[in-house]
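My questions all concern the structure below.
Omission of a single protein chain aside, the complex is shown with its protein chains in their original locations.
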Amino acid sequence: MSDTGRILSLHLAVLAALLGLHFVAPPYHHANLARVMVLAVYAMGYNIAFGYTGLLSLGHALFFAAGLYGTGLTIQLAGWPAGPALITGLLAGAAVAGGLGLLALRTAGVSFMIVTLMFAQAGYLTILYFTGYTRGEEGFVLPAAARSIGGLDPTGEAARYLLALALFAVALAVNLGLVRSGLGRVMVAIRENEERSRMLGYDPFRVKLAALAISGLYAGAAGAAWGWLFGYVGAGFATIQYSILPLLYVLLGGAGTVLGPFLGALAMFYLIDIASGLTDAYLMVVGVALVVLVLFAPKGILGSLRERWLRWLP
Amino acid sequence: MTKLLGLQPSRRSVLGGLAASAAMTGLATRFAQAQSSAPIKLGFQLHRTGIGAAYGRWYERTAMAALEVVNAGGGINGRPVEILFEDDGTDPARGAQAIDKLVSQDGCELVFGPLFSHVVVGSAPRAGELKVPYLVCSEGHHVASGILNRWTLQPGITDVKSQVLAMAPWVSDTLGKKVTMIYPDYAFGYDHRDNFVPAMAAAGGEVVAQIAIPPTETSFTRYFPQIPRDTDVIYHVMVGPAVLTFVKELGEFYGSGARPEIFGFIDSLEAVDMASPGLEFLEGTHFWEGDCRYLQADATEHTKAYRAAVGIDDNGASITDSKEVATVAHMFSVWETLFVIKAAMETVDYQGPADRQALVEAVEAMTIMAESAEHPQGDKVFNGKTHQVFGHQNISKVEGGRMNRVYRTEIALGDYPDEVDYTTMSF
Amino acid sequence: MSFGPYLLLAVLEGLVSAAVLALTAVGLGLVFGVMRVVNVAHGAFFMLGAVIAWMVADALPGPPALGFAAALVVAPLAVAALAAAVDFGVLKRLGYDPDATIVATIGVLYIVEQAALSLFGPDARPVQAPFNLRLQLPWFGYSGYKLAVVAAAVVVLLAVWLVLSRSRAGLVMRATQIDGETARAFGIDTDRVYAGVFALGAGLAALAAVLVVPIQQAHYLMGGDPLLLSFIVVIIGGLGSLRGTVIAALLIGVSEGVVSVFFSPTLAKILATLLVALVLVFRPQGLFGRRAA
Partner (left out) sequence: MAAVTLLDARGLVRHFDGLKAVDGVDFDLAPGEVHALIGPNGAGKTTFVGLLSGRVAAQAGTIRFAGEDITRLPAHRRVRRGIAYTFQITSVYARLSLAENVGLAVQSRGGDRRREVPEALARVGLEGEAGTLAGRLSYGHQRLLEVAMGLALHPRLLILDEPTQGLAEGEIAAFKELVAGLAPATTVLLIEHNMDVVMDLAQRITVLNFGKVLARGSPQEIRADRAVQAAYLGD
């Protein structure tokens, strides 16, 4: 089988498995998978910036929050229907990421980490500053009635799962297309050797800006979907923890692999879930897992697999 | 998209098929028996880790103590009761997940126990979707404000709006007319502000300055000059580990010289030893307390029994470690909520998930809760329409390093017009 | 309060937070400068220092100054030992790869935080200051201990500077920082240098925490803020520049203090954060770092 054939079959198989799980997964895991798929879209976005383009941001929570609040506030305050509100959220993620990129991409490396972190912190505080509208850390609930789009009600278990799966499938397909496109190859080139890429005629700033904006679009889509599917909008999603989360997912699953973010999100989600069932000190388990991972599989699950056996993995 | 929804029955049928095959392995027979004699499982959404951990520990202990009393008294409807605790990390997203786990995986009949508002607001939609009673111990105004749903109730503790309304007249009459409020830039800080300002005006006083402090702050002195000089009373309500710093720095700022009266919500110092260095300056200041931390001279037998059961001494600290101060002002709500659950389950002769709706209706039908072993904090009035309970509030004065109650509000003082009628909403 | 005293208070507060910042950041900067390791666990080491300080002070009877003095010795040593173990057991095995060490130190952060939560509990615990002196100015009172922290910070930073610039250990560190391979060729045991620097960085964080804990209380989540602020200070100051670190700490501390005079608290915090971010954007090499030619 050709590499393209293998890649397509693998990703279709993952989507088919997720569709299959819809019918057989016990309710608790069924609900979890819906959450994991949305978080995986967030992580996929993070991976586009970090894994493929080498941009280690600590400010992605801001983009997620832009999607979440872009959707939530337009519904809650402006009374918009859910459809336009969702699109607003999605675009807000890309716009905020693009705007931030124009400034932050003047820096690189650890400075970039810190600058993105500080902008995100300012964003978080801004949400709190406008607690009169946002209800700050307590957040607000999006009523089920305001969330339905043309009779499509995302509050049912089945609908939610399938909508999350649809979002995930689109995000996965776009991600796959992106990394196999010209832009995707240049993103990797910038990550591997920025100066060389410049001297091949590529503008690193524009490529990184594009990558960050696409990454923000993903994060915004995930945030918007979270508000829409789960009905809660709160400032907690704008905190630094939610910037570190996708980084961990990506590192665990394998940076620079299309399926890594999903695998990482799934593994981390269940690691915490299972560990917290076994011991109060579940953070210890997570910490030890991270150390062990980085010692023995530093490229993440899929990264290590690719290195040893599956060279064709995108 | 209706096509997608069309998949729902097929999902059910697949699950049904699973259940059928499970029956062959004998699993289902166990489920069937569970209806009659097996323990009633109650889910507890616990702030075991994260910012709420100091509360979580005591909420867990209180729940276990109440559970022991319930089981010693024969359980509920003759069945023993079990509480399953699930950590929510004091995080709204994990809160919703904890509800899922407790209900879908562990088979709990209902979920109760969360304190932090953001966890409540983040989890309530999930409880509504799963159609499972969700009894919160949070003192937030979220339930009574009408933003939540028919399945979410707060029968154990008065909401912040009512607390504030009940306090204001006393503050105005006793401490002074001009008040500066210092509160975190958090929703519950705004609840204090939004309700206290008009209540103060109604009582003939005035809020002269409002200082909202970002919750990420660890040092406060630089904001104190924003307190106007003619302030009679400083009203503070802070949370998080930095509150001790806040109080200490306030003390350093004013020192032993003239200072305004100080009235605080004990939330600022819940679980903090009043004998901590730096807190000497609180001598003579006043605190709101939901329940009194220090055993009062006129404490009822019920209060004493409750405190003994939970394991706190006369100073409100753990009987095994006098340095470990309990969250006395709030944790009674866990105790009382469990007994509300018991009462409601017995009213409807609760058998299983099919009776969940009846359980909610039974709580909604409650009105007067008398001071009793079940309600050691005092008598209360439950408003079925707003799903909110209203009780007495205590104002204590720090005297000789302990807090003595100087005033106890009448319940009616905290009345306000209903903002919602949940009973008209569908389940 | 009239404007003058208000500003004075803001500047005083700014100085104190600058001192705390510089103290916390200097260890991080050292690790970052010499080893190129982004130590996410730095805040956890700081927290551990505070927690150990509380434990020591709590266990020792007698006057508070005694417990405090004991903590001043015990906490940094204990934390430094732990850090050396982390270096030996984890970081060295990773070859100090930048990305891998970030993940590893996040893991260490979780482990240390959980250990503190399990062993120490979730409460904020105060440690008594070694002395109780309050300065009463005409307009407001001020904590004498806070000013002592400023003095202590100056002493510690001077000591670090002396060690770095005048001692053989400092020379070895700088040699390793500039070019690890050449240093190795000259017979420097870079493994030991790295372990030593990592331990020293953590020990300095713990020392800062002991000094701070009478102002801020020990709490198992207290490490987050110092971590972020330290990073900001180190980057703004320019990598490996002690002078830059101190000046950046002053800049951030005092600007936060002064901005808070003119705006409501949260807005002040937002503006101060954006201000610092923009400084970084337009001086990406830091205020005192040199742009690579």
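Chains here go by letter, A, B and C, matching the order in which they are written, and residues are numbered from 1 within each.
In this text, a residue touches a chain if its C-beta (ideal position, glycine included) is under 8 Å from a C-beta of that chain, and two chains touch if they have at least 3 such contacts.
These numbers were taken from a predicted model, which means no experiment stands behind them.
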item	value
Partners of the unshown chain among those that are drawn	A
Given A:Ala25, A:Val38, A:Leu91 or A:Val186, the one touching the chain that is not displayed	A:Val186
Touching residues (missing chain, whole complex) on chain A	182, 185-186, 188-189, 192-193, 195-204
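What we mean here is this: only the chains that are shown with their structure count from here on.
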item	value
Steps in the shortest chain-to-chain touch route ending at chain C and beginning at chain A	1
Chain pair showing more contacts of the two, A-B and B-C	A-B
For chain A paired with chain B, centre-to-centre distance based on mean C-alpha positions, whole Å	34
Between chain C and chain B, distance of the C-alpha-averaged centres to the nearest whole Å	37
Touching two or more other chains - residues of chain C	117, 266, 269
Where chain B touches two or more other chains, by residue	49, 185, 212, 214, 216
Contact set on chain B toward chain A in their complex	1-2, 4-5, 7-8, 10-11, 14-15, 18, 48-49, 86-87, 91-93, 96-97, 100-101, 104-105, 117-118, 121-122, 124-126, 129, 140, 142, 147-148, 185-190, 212, 214-216
Residues of chain A touching chain C in the complex	56, 103-104, 106-108, 110-111, 113-115, 117-119, 121-122, 125-126, 128-129, 240, 244, 248, 251, 255, 280-284, 286-291, 293-295, 298
Residues of chain A that touch chain B when the two form their complex	22-24, 26-28, 31-32, 35, 121, 125, 128-129, 131-132, 135-141, 144, 150-152, 155-159, 162-163, 166, 230-232, 234-237, 241, 273, 276, 280, 282-283
